[in-house]
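Of the protein chains in this complex, one is absent; all others appear in place.
Note that the chains are named A and B in the order they appear, and that numbering of residues resets to 1 at the start of each chain.
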Amino acid sequence: MITLASDFGTPYPAAMKGVLLSRTDTQLVDVAHDFPRQDVRTAAFWLREVLPYFPPAVHLVVVDPGVGTDRDALVIRAGDHALVGPDNGVLYPAATRLSEGNEIDVYTVDIEDPESVTFHGRDVFAPAAARIDEVGIGRIGTVEEFRPTHEYVDLRFPDPDVGEDAARGEILVIDGFGNAITNIPGSVLENRFGCEVEVSGTRAPAARTYAAVDIGEALVTVGSHDNVELAANQERGDEAFDVEVGDAVELRW
Amino acid sequence: MITLASDFGTPYPAAMKGVLLSRTDTQLVDVAHDFPRQDVRTAAFWLREVLPYFPPAVHLVVVDPGVGTDRDALVIRAGDHALVGPDNGVLYPAATRLSEGNEIDVYTVDIEDPESVTFHGRDVFAPAAARIDEVGIGRIGTVEEFRPTHEYVDLRFPDPDVGEDAARGEILVIDGFGNAITNIPGSVLENRFGCEVEVSGTRAPAARTYAAVDIGEALVTVGSHDNVELAANQERGDEAFDVEVGDAVELRW
Partner (left out) sequence: MITLASDFGTPYPAAMKGVLLSRTDTQLVDVAHDFPRQDVRTAAFWLREVLPYFPPAVHLVVVDPGVGTDRDALVIRAGDHALVGPDNGVLYPAATRLSEGNEIDVYTVDIEDPESVTFHGRDVFAPAAARIDEVGIGRIGTVEEFRPTHEYVDLRFPDPDVGEDAARGEILVIDGFGNAITNIPGSVLENRFGCEVEVSGTRAPAARTYAAVDIGEALVTVGSHDNVELAANQERGDEAFDVEVGDAVELRW
């Protein structure tokens, strides 16, 4: 199985699928092709959250503002999974999550003279993913074009600062519903559902479900990623709390 | 075969696919993941129109404004098909269409302590769909976690009022092209193509095809759902007729 994720919209992913299907008849599964353009950080977050739900697979990821520069193409073996994409950190958070604390093996892809310098998704990453599918994830180390490396971009999300009566963190991403997802662990709300908390100075109810508050009302909840989310019932949490990605958040109870 | 439909956008559907593919290697087919957010009625309409074209399949549907409340999770057997989703009416019109007048069997899904309270698509509905795929649609009744029920939301679209020289109905949905789809049966236009009809006081030609009128001109036609549609050649019918979903429509000839 090969999953595909990119910021390409359409129809560029179809060219990658054509390349893959010319070399393998494995199942292809789209993760997303509408990641915010060239936003490595947001893509890295979503891949970390979504890929662990898949069975062992090769994950082809192309969010690549540096395409055509001398940034490396990477292959990472993480547990039973493999990831392929540019060396800009986009693979790293998912790889560490998929490896479940074990070491990851990282390789640079040595493909000379790709057909284009602006579409490595089609000309470098897709062929590399098909190659892994061919040899098997457990035998990545045997592929001659993959060279072991210890130098790569290890994008990390900031750790929250959780205290006794407050937690400080930041907005990592905002999803399509407008939920503002923080890096603060949901566990801080345990035993506080039904109470009000203070979010950067404003009071809002902590609730397990959106529907626990009136339509349009703001709430603080625990999202499906186990992180604290700023939300609003059937409306946008980012607007209700007036926050953007990267904003600092202080939760006080 | 399992089809997927939701209002999730991306990348949440990918987490559902990961869960499904961890449990079954059946074919997955996307119906749509851009249904208007939390608009149960519009999703219900489209599913009723689209799902009958599929061969027997399990249809996983998540448009779920009440996620995490005590609304039930439903499994419905309708003819050779099965539907899985929240008990808010979204499955009902498709189920009655798929059962072709036969009874439907409805079950509540008894899954205790799902991983999250905000993402039942991943944690409740996808596992239930995989379970049906495993046992077979004909043997839904044997699954212990599915409890037969006769209480569920039976969302129904309003019936039109068709008379001798007029029909009254409403706009059910507006599609991406701007065609305003009514609940008035297309048969009322039979023998009237080429003539003008009156739509809530405005006159417009009745035509079999968009191209029968000049580009930009309004027309009344019969859509692919056999309903009367308010359209405009290569432009938006909803704008040409100034209508919105839920508006009353009177057709007079």
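A few notes on this one:
In this text, a residue touches a chain if its C-beta (ideal position, glycine included) is under 8 Å from a C-beta of that chain, and two chains touch if they have at least 3 such contacts.
The structure displayed is predicted, hence computed values, not measured ones.
Touch with the chain that is not drawn comes from one residue among A:P65, A:G194 or A:G246, which is A:P65.
Mapped onto chain A, the interface with the missing chain covers residues 8-12, 14-15, 17-19, 21-22, 25, 28, 37-38, 65-69, 115-119, 122-123.
Against the chain not displayed here, chain B makes contact via residues 1, 3, 5, 27, 29-35, 46, 49-55, 175-177, 208-212, 221-224, 226, 234.
Following the convention adopted for this analysis, only the chains that are shown with their structure count from here on.
To fit its Cα atoms onto chain B, chain A must turn through 120 degrees, a value rounded to the nearest 5.
Each chain gets a centre from the mean of its Cα atoms; for chain A and chain B, those two points are 31 Å apart.
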